[in-house]
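Inspection log for the structure reproduced underneath, given as structure tokens.
Every protein chain of the complex appears in place save one, which is left out.
Let's turn to chain A:
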Amino acid sequence: MKLLTHNLLSSHVPGLRPGGGFPLRIELGRPSELPPEPLPNSESDEEFLRRVHHVLLEVEVLEGSLQCPDSGRRFPISKGVPNLLLSEDEA
């Protein structure tokens, strides 16, 4: 799962507050190099843009889980594919 996709995802567990379920917290199964904090005033800096592009579209989370900030529900990620299936009681 690319980080861009993670930016767009929000939890679909019913009954959350409006605007809730976002952002999902990434918990990594294996520690990996996380990109450094972005520098300020860098929108036109090509090097910065290249690094942002790399972070959003070329870094993939392969193993770990996503945690909903409101309900605490965890969605596991395996082989890069998050499992968002809800049990029948939850839906």
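Here is the rule we use: contacts are C-beta pairs under 8 Å (C-beta built on N, C-alpha and C of every residue); 3 or more make two chains touch, one makes a residue touch a chain; residues count from 1.
Heads up, the rule we're going with is that contacts and distances are computed from a predicted model.
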Protein name (UniProt record) of the chain left out of view, among "Fructose-bisphosphate aldolase", "18S rRNA (guanine-N(7))-methyltransferase", "Large ribosomal subunit protein uL4m" or "COQ5 protein": "18S rRNA (guanine-N(7))-methyltransferase"
Out of A:Leu28, A:Leu49 or A:Val81, which residue would touch the omitted chain in the full complex? A:Val81
Against the chain that's been left off, what residues of chain A make contact? List them. 1-2, 4-5, 8-12, 14, 21-22, 79-86, 88, 91
